[in-house]
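Here is subunit A:
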Amino acid sequence: MSRKISVVLSIIMVFTFIVTLTNETGFGAESDRLVEVSLITRPKASSPDEFETITILAEEMRKVGIDAKVDVMPWEQMADVVWYDRESWDITGWQMTARPERLDPDEFTYNLFHSSTAETGYNFIGYINNEYDEVAEKQRVTVDKEERRKLIYKSQEIIAEDVAYIFSVNPMVNIVYNNQVFAESSIKEMAGLGIKNFWTYLYAEPISDQKDLVLNSNDTVQAVNPLYISGSVDSWITELVWDRLMRMGQDGLPKPWAAKSVDWIDKTTIRVVLRDDLRFHDGEKVTVEDVKFSFEVPKTGEAPMYKPFVDIIDVINIEDDQTLVFKLKKPWAAFETASLAKINIIPKHVWEPVIEDLKDKPENAESYQEEVPVGSGPFKFSNWKFSEEVVLSANEDYFQPPKVDKWIVRFVENMEATFGMIQNGEINFLATYLGDNQLLQQRVKEDEKLTMVSSIDLGFRFLAPNHRIRPFSDKAFRKAVAALNDRELIAALVWKGFAVPSDGVISPALEYWDNPNVNYPEAGLQNARKILEEAGYEWDEEGRLLYPDA
Partner candidate 1 sequence: MNLRWKYLIKRTGQMLLTLWIIATILFFIFRLMPGNPLVAYIDPTFTEEQQEILMKQFGLDKSLWMQYIIYIKNLFQGELGQSFFFKDSVINVISKVLPNTIYLMLTALIIAYTAGIVGGIFLAWKRGEMIESVGIVFTLFTRAAPQFWVGMILLAIFSFQFDIFPSGGVSQAGTVYSSELDKLLSFQFYRHLFLPALTLSIYLLGLPLLLMRSNMLDVMDESYVEMAKIRGVSKIRVLVKYAARNAFLPVITAMAVGIGYAMGGNVVIETVFSWPGLGRLLVKAVSTSDYPLAQGAFILIAGVMVFMNFVADILYSLLDPRVNIDSKR
Partner candidate 2 sequence: MSLLKVEDLKVYYETTRGTNKAVDGISFNLEESQSLGLVGESGCGKSTTVKGLVRVMSKNAFIPDGKVMFKDRNLLDLNEKEMNKIRWSDISLVPQAAMDSLNPVYTVKNQFLEVMKLKGEMSKKASLNRAKTLFKKVGLNEELLGYYPHQFSGGMKQRAVIALALALNPNLIITDEPVTALDVIVQHQILKELKGLREELNISLIMITHDISVVAQTCDQIAIMYAGKIVEKGPANEVLKKPLHPYTMGLENSFPDITKPNKKLISIEGSPPELISPPAGCRFAVRCPFSEDICFKKEPELIKINEKHYSACIHQKNLEELRAKSREVETWQKVVS
């Protein structure tokens, strides 16, 4: 091919390159009164609902003249920005996931908004309100439920009034299982968690030759370690392999489990009587020493993640070989849920030497991975094929042995493949599903061997405004954005009707604690404009919103 032609063609390529470059960067003068907001969200692939919610809100904000820009980043970068430099971001999509210990309102009510956790803790929005601090501290120590309920109601009113968070929805938890593999009656539902819970795994009754319960997760297991809260999947496994003194019941309230009885002698002392038929998977008997050891290990700093759940304990004395008495530093209403039902009973004869030798090493118990984890729970650890599956087998001599032979969790990232698997039986319990719920519901209707159980999630989705800097430091602006964030539309559009609008941190699933009537800003573009006008905001000739020039 002659040289002339190739010279001509490369000129054309240079030309296209320059043209594309120029129209890329827009120009425009910026005055300092213009309201600019950057909304942070995770990419659509890892969190479709958050991405769509933020995109819609940004669109609405632009309608009232706010210069809204969507800023997408993977979860780690987002956490780094929001957590570590708390002055630099405006508003971010966020979510609180459902965990059994959050069935008690204490964690959300206290940790999320108390001023003490504003510096480095969960109160990353920097919400400071002394009146709220008082209510939060008081409810913590009010053991009487009725009394405590009034305080929880009060806390929800303050948050709604202050629009601390811009609430979005409580999603529905849609779990599908194969009704030809498990008897319908044996599937247990739990308030706020749906049917994906301890009770279902324990009582699920196989009615076909498939005796194994095979469920899925879209994330791999990080570690199977009773002293390390790693991923959500890991917590399902820990909950089954290691036993606990108490378990959260189907009604969302703690009840004695490995403990025969739990009675409060006074506000700060609790007597726990242990069951006498408990054995570890290696045959050793479960003793009170093991239980005492399990509650004291987090204190040594070798299990940092469990430390907050045992800090409140002053001392544990052994009365006899079946009874222990816990002495607390000060009363803590959530002690049963957040500690007795949270700490895993670990074998002293296995972990004591490990903790001993970790003392002088920089690493802690979190990076210690037992060859074959030993617990005393309903399931025994059987096999872990890295980033593929974890297999647990039923512990026959447990006092309440599970009916299934094996409990297998498979890691499948590809949502379409997961969808295919539940239909062709490769998995018979769809535990995690990030896909389109409408499609799921339609397919369940068409396929009679599948049953779907939907329930309101304990966790909730919201937008976290940064109270430290403009514009979200101004309550009126937060109110206006709350009005722009039409929760009905989000529930219908983004969640396709599989979510309920949320107006507080306490999910409707917890009827006892949820305050039904809080006055949260009413959705609508006009309402938002009115709020902004009243607060002194103005618009320039092109309709761009300007800060009040006070």
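In the analysis below, a residue touches a chain if its C-beta (ideal position, glycine included) is under 8 Å from a C-beta of that chain, and two chains touch if they have at least 3 such contacts; residues count from 1.
The candidates came about this way: all candidates are chains of the complex that A comes from, given by their letters.
These figures come from a predicted structure and were not determined experimentally.
J.: For subunit A in this complex, identify the touching candidate from 1 or 2.
T.: My answer, from the options 1 or 2, is 1.
J.: Given the complex with candidate 1, which residues does subunit A contribute to the contact?
T.: The contact residues of subunit A facing candidate 1 are 74-77, 79-80, 83-84, 117, 120-122, 124, 212, 214, 220, 222-223, 228-229, 301, 304-305, 308, 362-364, 366-367, 369, 382-383, 385-389, 391, 406, 408, 410-414, 416-421, 423-424, 426-427.
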